[in-house]
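Heads up, the thing below is written out as structure tokens.
One chain of protein is taken out of this complex; the other chains stay put.
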Amino acid sequence: MDRNQVTQKIISTKVAKQLRWADLATQFGQSKEWTTAALLGQMTFSRAQADKAQEIFDLTDEEAAWLQIVPYKGSLPTAVPTDPLIYRWYEIVSVYGTTIKELIHEEFGDGIMSAIDFSMNIQREADPKGDRVQVVLSGKFLPYKSY
Amino acid sequence: MDRNQVTQKIISTKVAKQLRWADLATQFGQSKEWTTAALLGQMTFSRAQADKAQEIFDLTDEEAAWLQIVPYKGSLPTAVPTDPLIYRWYEIVSVYGTTIKELIHEEFGDGIMSAIDFSMNIQREADPKGDRVQVVLSGKFLPYKSY
Amino acid sequence: MDRNQVTQKIISTKVAKQLRWADLATQFGQSKEWTTAALLGQMTFSRAQADKAQEIFDLTDEEAAWLQIVPYKGSLPTAVPTDPLIYRWYEIVSVYGTTIKELIHEEFGDGIMSAIDFSMNIQREADPKGDRVQVVLSGKFLPYKSY
Amino acid sequence: MDRNQVTQKIISTKVAKQLRWADLATQFGQSKEWTTAALLGQMTFSRAQADKAQEIFDLTDEEAAWLQIVPYKGSLPTAVPTDPLIYRWYEIVSVYGTTIKELIHEEFGDGIMSAIDFSMNIQREADPKGDRVQVVLSGKFLPYKSY
Amino acid sequence: MDRNQVTQKIISTKVAKQLRWADLATQFGQSKEWTTAALLGQMTFSRAQADKAQEIFDLTDEEAAWLQIVPYKGSLPTAVPTDPLIYRWYEIVSVYGTTIKELIHEEFGDGIMSAIDFSMNIQREADPKGDRVQVVLSGKFLPYKSY
Amino acid sequence: MDRNQVTQKIISTKVAKQLRWADLATQFGQSKEWTTAALLGQMTFSRAQADKAQEIFDLTDEEAAWLQIVPYKGSLPTAVPTDPLIYRWYEIVSVYGTTIKELIHEEFGDGIMSAIDFSMNIQREADPKGDRVQVVLSGKFLPYKSY
Amino acid sequence: MDRNQVTQKIISTKVAKQLRWADLATQFGQSKEWTTAALLGQMTFSRAQADKAQEIFDLTDEEAAWLQIVPYKGSLPTAVPTDPLIYRWYEIVSVYGTTIKELIHEEFGDGIMSAIDFSMNIQREADPKGDRVQVVLSGKFLPYKSY
Amino acid sequence: MDRNQVTQKIISTKVAKQLRWADLATQFGQSKEWTTAALLGQMTFSRAQADKAQEIFDLTDEEAAWLQIVPYKGSLPTAVPTDPLIYRWYEIVSVYGTTIKELIHEEFGDGIMSAIDFSMNIQREADPKGDRVQVVLSGKFLPYKSY
Amino acid sequence: MDRNQVTQKIISTKVAKQLRWADLATQFGQSKEWTTAALLGQMTFSRAQADKAQEIFDLTDEEAAWLQIVPYKGSLPTAVPTDPLIYRWYEIVSVYGTTIKELIHEEFGDGIMSAIDFSMNIQREADPKGDRVQVVLSGKFLPYKSY
Partner (left out) sequence: MDRNQVTQKIISTKVAKQLRWADLATQFGQSKEWTTAALLGQMTFSRAQADKAQEIFDLTDEEAAWLQIVPYKGSLPTAVPTDPLIYRWYEIVSVYGTTIKELIHEEFGDGIMSAIDFSMNIQREADPKGDRVQVVLSGKFLPYKSY
């Protein structure tokens, strides 16, 4: 058994029980972003969170134990994603990557925006010309230092 | 001559004249995100914008003409970027890609968040534990339809 | 269980029952292009469409539930397709890609032809020198805007 | 000297002289699709067409000679294109590739739609909800035969 | 079930029954080249040919039905083949590719040698210095045309 | 200086002087296939052949010396060729590769068809339904032996 | 069933029975290099050799039949091997490849060292500073010829 | 300036002066294998060796200085080499890689054959059936140890 | 059965029994680094170590035999790792690779730091600004020598 198999079971059960990510997040008491990433096999559960997942998804004890092991992360089957929704994000990195780099460096100096000390919030933004997806990303700035 | 050569000249002149992206944006009367992307060769200039660029960067008429031609977009030299700042964005797509997909689909149904009818805003977010980079992305939701 | 397994069952059943895509489209009341793409795992079914599919392909309730989940799209096993029919389309993109880009930009300005707000129609075009395949693609033009 | 250098000169001159593809096509007496592909280095010119190009783009005799040599075709710098407009076409092949394959085979049997005995027509399709790009592709069906 | 599984069963049965491709070709009344390609999953069987295959390889009705479905073609596991016999053919394309291109264009003008309206004949060529493999390829020339 | 530069000069001169491969072959007293491959930088010239090339293409002594050095072979810019004529050959290897392998092994046992002790002949094959390209390949069979 | 499965069974049985390659070679009456390559699925067995293998590894008749079929060769899972021992050989090709090429051409002219009419011998070379692995490779020189 | 440019000059001068690797090795008092690898940019020269090279190849002081800098090693333009002579070596690694691994481990245990504490000797091996290339590789065995 | 299956069983059992790598190392009497690498399928066990592993992880005799066979090494599913923790190490090689190379060569001359005669020690480094991971790598310097 490995984490992928537990993830597959969770997704399968979610479909069969017709659960929603937003409701699951409420049950875990976490954001819908963290909860979804965790259930999709990218984050590590605490003991209490794993117990909750065990109950919701009818997991065995061994399956619940796997949720508490740090997973090998990376959720995509290819380096350049084929799925159109995810590709658009890859395209943002490709087209705006150097822009993002320049503007962060201009404001903060040399360093990075952390993808670890990081959070994300995905919302509907009502718009008369067609609703929009608004995503707020927040990552700690980590400076390179000379030593 | 091609657009890359104009971009190289713009970057070179910016370094030599010690200009800032934020100030350049003010001169163009556009956001710093669009202005930077455009000057880095990813967007198309109107005639007026090209004239302004010609003046700031001492461009020839032919160089200014190139700015009004739609460029072949994509700003990165490799499919998986090596630069740490840009890689963190690739990592966000890799680790959170399926999460973003699930949450947008749950809220909007099948479709994508546009990377064309799209804007971005990069800000400093003051934080006592270390300032953060906050990025707000806004893209129109475009639904798949059966036909 | 995942969507791929449902797709495999649908294809297998189609072969065993000797069904035709065009007839299936009639049963779904949709174009043969959308219907085929959907049954091949690239589109999302409404509840009513999933019920219809369940009946035609003897699906279980869980299999029918999967049809209503947005799939991870992309139907090809390699980035450059090996199948000669599909490769010819890749070749059109490779040989005529920059031509298509130039002509759309000349007519519409900077932007893209949407692959989401998109439809396709494939027809036989009778020709005394040998019949031809005629394909009409229609995609909404989405302009880049400065902001 | 090679064909790429002639293509670069043609594109450069077109920008400098602010020419349009549609007008150039009229001068060559060919469709705008063929004319653009040819000028972008993908097609071979007849003697008369090369003379015309020489005149329009101020080419040397050697440059005009190169236009009559069959070029090494393929207009894109990477196997998966990064430019958003061209990528959407790659995405159509990726998402609808197996659909196109199934529908052509159902109508014609085993074989391909030719990308050589092929023509293309790109038009604006007026639409109150936003104009659309309409592309008609026509390729001869070539059957596989047993022997 | 898919075509690959039928192909695997055919190969397995051929090994177990110690059949020869040349004899199988005689039974199908086709060339050994077409017959082998078809049994290896690259070509489509007519009803009569599928019946014959069903009999020889003890196929089920569903397996025989699969033989009449156009397969996804491409017989190699990697883009550059590792098997030495097949690699030598890849090497011919790599070393002589531009030569073949130049000579066909010199004789026929711009266009291609079809790989669809195509046949192949593989023979032993007796030679006192060591027998040779002689392969005759015949493909229809298809010209590019301006339009 | 390297061999590529000499090849570029040879091709350039051939275009400027409007020479034909077949005539060049006559001048070298070799087949048009070997001559073309050699002039395209894939084969090694003897002293006499290099002298002849020097005369035809106005080469310097150093350029003629390079023709007698064994070149680094491989004439294509990408592992999977983008040019349609050359791709069709790649496609033959991809679709018929396992067929060729099986039939040579059935006739000769384990081993390969040499791509070194090899010759090729490209001819027009008149055909009322459209002329064909006929290519005869002949390569010595080299057996694997146990030791 | 395919050859890989037979290879897996042979390796598994070798581990379970704690057999040595050198002893197996003695039983087959061949070199340890050929014997190992053959048992690892890269070479073809004669009938007598297959009978011997059947006896040693408790193979079924069908498994023994597979050993007499020419395998699809290539023993590594990736183009650049990750295993350190095998990588060192790849590194020798990478670092010394052009050296080997130059020295063989200087001695023999244009051509190759055959990897088919080829043998290999791996020995321990005692050395007070630490024993060494000595490998002797012998391949027939095959010249390119003009024709 | 970088080492590649020095290597290009050395190769160019060698061609122009019609020098032989074997003679150059004598001048350096080293094996022809080391000498060739060093002159092709893969090894580092001592001061005395660089002086010798400066004299033979008419190098400037700066060029001679570059020979004493450790180069970035790797002599091939692609991960899988296209040149037939070098490819045969890649093929030996591909086909016999697991064999070499098994036999070295059986004799020495876990570890590698060094490609650093390594030497190579390339010789003609006279053979009535056609001369052979004999290559002797000798690399120190380096064991993995538990710690 | 192969080593991967044994590794999977070991990992699975470790999770089920909630064992820690550091405690397992104590049981094997080796460093936690070697022990972990070995249990993850990268190192070879002695007979005594395999007996110990058999006892801890309830392995069968055949599974224990596999632990004593040298494995095919390389622990990552892709050439560029997607997991963020492992990617940071890849990034260190990418960003600091040439730096490491220069500094080792400046101190030791041409050669490498061995990854075979190698050990590693991973420790927590207490720090008031946030604890750090300290890793000490020690590899024997192996010089290139001329010969």
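Per-chain numbering from 1; labels A, B, C, D, E, F, G, H and I assigned in written order.
The definition used in the following text is that a residue touches a chain if its C-beta (ideal position, glycine included) is under 8 Å from a C-beta of that chain, and two chains touch if they have at least 3 such contacts.
Everything quoted here is computed from the prediction, not taken from an experiment.
Taking every chain of the complex into account, the absent chain touches A, B, G, H, I. Listed residues A:Leu39, A:Ile56, A:Ile112 or A:Val133: the one in touch with the omitted chain is A:Ile112. Only one residue from G:Thr82, G:Asn121 or G:Gln134 touches the chain missing from this view: G:Thr82. Of the candidate positions G:Thr7, G:Thr35, G:Gln49 or G:Ser94, contact with the unshown chain belongs to G:Ser94.
Residues touching the missing chain, restricted to subunit I, are 20-22, 32-33, 36-37, 40, 42, 73-76, 79-81, 83-86, 88-108, 111-115, 118, 120, 122, 124-125, 127, 129-142 (touch as defined at the top).
Residues 80, 82, 84, 87, 91, 94-95 of subunit G touch the missing chain (whole complex, contact as defined above).
One chain is missing from the display, and on subunit B it is touched by residues 8, 11-12, 15-16, 18, 77-78, 80-84.
Methods note: only the chains that are shown with their structure count from here on.
The minimal number of chain-to-chain contact steps leading from subunit E to subunit I is 2. By number of C-beta pairs in contact, C-D leads when C-D and A-D are compared. Subunit E and subunit G, compared by their mean Cα positions, are separated by 29 Å. Under the contact definition stated at the top, the residues of subunit D that touch 2 or more other chains are 33, 72-74, 76, 79-84, 91, 94-95, 98, 101, 105, 111-112, 114-116, 142.
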